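Complex shown without one protein chain; remaining protein chains in place.
And then subunit A:
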């Protein structure tokens, strides 16, 4: 890399410079290079009319992105709200649906993890229902609940509960037999063993499941809101598509990605917090 040579030669203390140019900085430089090349190619492609007429230029998109992000909480009526309001509406749905799903998945997972018989009996249901697409649940939800808001929650809950359920079952049924033996030799009751030994021991698995579940819930929200309407980032995207505002759609995509990243990191922190060096 000529850049490295330039820096290294221009400064007298060559040795001290090497650690600064570590792998993190290299990665950051590469990240920026990719970004610049991508934006450059995009801009150039639009200028030369390579893409469809609908495609906005990179500069226009960045301007629009900044416009949305710098003022996220305006409200000029139901069809003209800041993206912050949409994100909050979606987050509220996701968190509610996720909590409903987890409230079903964790106790059920514990039950399945503790009993071989129940595990074997319930497994076929799990295996059949788990791979069903969230979109397939939507009409059923609308038919059953006759309410778009509740349908969104239903779809989020039912598609996000599976990873938590399976991970909870795994964590509970794979507790280190050594600590279970400790509880047995102390004469601990079944209830105390579950509450004080099995659950804390399974906590890292459960939180890992929750982390995947919240990711799925956030993934599902856009599809659910596009179909159900009202507010939220999914509705926002659909609304902007009807306005043919591609810049807004691109903004929403980036914002959705960033919020998803944030949620994942949050659960990542929770995961380290319950792990105590076990991972």
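To be clear about the criterion, contacts are C-beta pairs under 8 Å (C-beta built on N, C-alpha and C of every residue); 3 or more make two chains touch, one makes a residue touch a chain; residues count from 1.
Operating definition for what follows: contacts and distances are computed from a predicted model.
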item: Chain left out of the displayed complex - its UniProt protein name, from "Glutamyl-tRNA(Gln) amidotransferase subunit A", "ABC transporter ATP-binding protein", "Putrescine transport system permease protein" or "Cytochrome d ubiquinol oxidase subunit I"; value: "ABC transporter ATP-binding protein"
item: Omitted-chain contact residue, chosen from A:40, A:139 or A:200; value: A:200
item: Hidden partner chain, touching residue among A:89, A:183 or A:228; value: A:183
item: Sites on subunit A contacted by the missing partner chain, in the whole complex; value: 176, 178-179, 181-188, 192, 196-197, 200-201, 203, 274, 276-278
